[in-house]
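Missing here is one protein chain; the remaining ones are kept as they sit in the complex.
Up next is chain A:
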Amino acid sequence: MGRKLLLDKAHIEGIRYYKTYRENGGYAAAEKVFKTMKPDEVTEEVKKSGLRGRGGAGFPTGLKWSFLAKPEGVPRYLVCNADESEPGTFKDRYLMEFLPHLLIEGLLISSYALGANTTYIYIRGEYAWIPDILEEAIRDAKAAGWLGKNIQGSGFDLEIYVQRGAGAYICGEETALLESLEGKRGTPRIKPPFPAVKGLYQCPTVVNNVETLATVVPIINIGGEEYAKYGTGKSTGTKLISACGNINKPGVYEIEMNISVEEFIYSEEYCGGIPNGKRLKACIPGGSSVPIVPANLLLTTAKGEKRMMTYESLSDGGFQTGTMMGSGGFIVLDEDQCVVRHTLTLARFYHHESCGQCSPCREGTGWMEKVLKNIENGKGKMSDIDLLWDIQRRIEGNTICPLGDAAAWPVAAAIRHFRDEFEWHVNNPSEALTRNFGLAHYADPLPVPAPAAV
């Protein structure tokens, strides 16, 4: 069994409620912080832990916190990004639904470290029932003296508010989230200035993912250095992975970042292999916007090493042969799945969710969807594949926010690794409507390059 830090008590009945949570060692970290630590020491502890942002980009959290501008007389805000809209990612939902107090405690400690007296949880509109759970938790925590004025006699005040979004993927982008939170149209701001300098209501703001903030609790409990001993290298600690697709046991798993991808998919402890004896074809290991990789590149890197579930190993080889950890939405595709259709689904999603602010993404995402629809429906041309490549190349990096990149990467990766499947669709239009390309050579062992002669 892998070691767990976040979900170690998730199985306890009634852990959602304050009483049970407190009896099982909850708010011990907050107690420790208020009794023995200064705000800077908390930040230092998070820095030592090597915790990286769990929202997708993997930016070191301690570093992000230290960037926060601290001018006198200006309020600072902490915003918890619970707008988890990435297809394939549902880990934050699990945390908020079953362990709301873990998040509240994490918010409390983080707000104390940052000196924020007001904290917002921005939750996506589709999670209609979770705000009630969170608000109940906030109420209970307040009744027990963990929120409000002069918490536990420390002189620190904190209010937590839950704000529901209106169902836009783009509001998961931090500046769009802030705009939406301010009551405006949720479109990304142009950076700089960064939120750490001018964020919510033009005040310094830190925006962190739910899992990141919840992870602060075990870090304080066991200490940053101890936390850094979990995992491998710079990928410290544990990570929640929401596994879905063609696997026997979909769900949210907490993994220590020292297991291999193969173990994660096939071991009984985690996904439990692929159902019906099918073979693995491809996988998106980090939520829909990270590049899709074929089975052979998923299990081993281009260098012939075993691929591990860590930030570094997953992105080994760059976008040529690697992918990304992303937000941990692990989508597995078996041999019966059609990559073209899958790419079309994603392109449709990004087209629908583009905010329409900047031209490459507004126009390009729709174009990609239409071209892909043609290929999928047997009306494609060979030149369409190159056209798609050209469109994605011109979207990527030329947009205001990373949604443009997120829309371009899946298409780019699909063409890069599965070009023959696209070509098969174009060459056999009628056959492509009735059957799939199948596994083909996507699971064949990679030729390992011979070591260079010295």
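Methods note: a contact is a pair of C-beta atoms (placed from the backbone, for glycine too) under 8 Å apart; a residue touches a chain by one contact, two chains touch by 3 or more; residues count from 1.
Assume contacts and distances are computed from a predicted model.
**Q** Determine which name in "NADH-quinone oxidoreductase subunit G", "ATP-binding cassette domain-containing protein", "Branched-chain amino acid transport system permease protein" or "Stage V sporulation protein SpoVAD" the UniProt entry assigns to the undisplayed chain of the complex.
**A** "NADH-quinone oxidoreductase subunit G"
**Q** So which of A:61, A:89 or A:365 would be touching the chain we can't see?
**A** A:365
**Q** Give the residue, chosen from A:215, A:301, A:354 or A:436, that touches the chain omitted from the document.
**A** Of all options in A:215, A:301, A:354 or A:436, contact with the hidden chain holds for A:354.
**Q** Please output the residues of chain A touching the missing chain, sorted low to high.
**A** The missing chain touches chain A at positions 168, 185, 190, 351-360, 362-367, 370, 387, 390, 393-395, 397-400.
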